[in-house]
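Right, I'll just put the structure down here and ask away after.
The complex appears here without one of its protein chains, the remainder shown in place.
Let's turn to chain A:
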Amino acid sequence: MQTHTRTQHTHTHTHTFILLPCLLRPAPVVYLVAMCRAVPVNDLLDRASQRSDKMHSLSTLLTQEMDSHFPPYGRMQMPRPADCHTSALQTPNDKEQALQVSESDLMSLARSLLQAWVDPLAVLSTSAITLPHPSKSSISSKIQELQEHSKSLADGLDILSGKMGPSAQAISFLPYTGGTDLGQDRVTILNKFNFLLSCLRRDSHKIDSFLKVLRCRAAKLQPELC
């Protein structure tokens, strides 16, 4: 995980301060100081990116764990990444594109992706318990952990986006249409599970990358955060 040594955020920083969990709308400074401690945006973004990093790490481990017992099925028949339910979302695909996207849009993309995975994670969680796989308990616990991180990250990003403007708060709707049932036979179930996990890995990496770009951009005076 990130082991940055935090230096105190100087007051010359022009970004707004966010008070959590005291208030969600601006208020006089004196009142704010009296009520509670102001948390700078950098700190919040750092925490958010740490959480997204953890999520990406978990999903990577999950795919590796699934691959350890590879499904006896040809890869050609596997669904393609284009079939992920989030593939419709237009996201930057390289560094230049990512650096040109505005902060609000980056935040919106991250939040949309995060929101899109709430239902599929629930499906994965219930299916993992009865997964015909030798490491199903480990897989199941990782998915539960993913759900928790996803929930807390979504809450944090809600608050962050509230400070960044309306475009940051817009969420693209990406419904999951795969249903609650992964299949009937073992091979189908395993394939679908594998496919969902690969989509999850991709999307969690996107979220992580966007938030880290945001964090680096917000901390211009602190290059060590990048």
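Note that contacts are C-beta pairs under 8 Å (C-beta built on N, C-alpha and C of every residue); 3 or more make two chains touch, one makes a residue touch a chain; residues count from 1.
Definition applied: contacts and distances are computed from a predicted model.
*Asks:* Going by UniProt, what is the name of the one chain that was not included in the view, given "Prolactin receptor", "Autophagy-related 13a-like", "creatine kinase" or "Transcription initiation factor TFIID subunit 6"?
*Replies:* "Prolactin receptor"
*Asks:* Considering the whole complex, which of A:56, A:85, A:133 or A:149 touches the chain not shown?
*Replies:* Final answer for the missing-chain contact: A:56.
*Asks:* Touching the hidden chain in the full complex, which residues of chain A are there? Just list them.
*Replies:* 1-4, 53, 56-57, 60, 67-68, 70, 74-76, 80-82, 87, 91, 93-96, 98-99, 198, 202, 205-206, 208-209, 212-217, 223, 225-226
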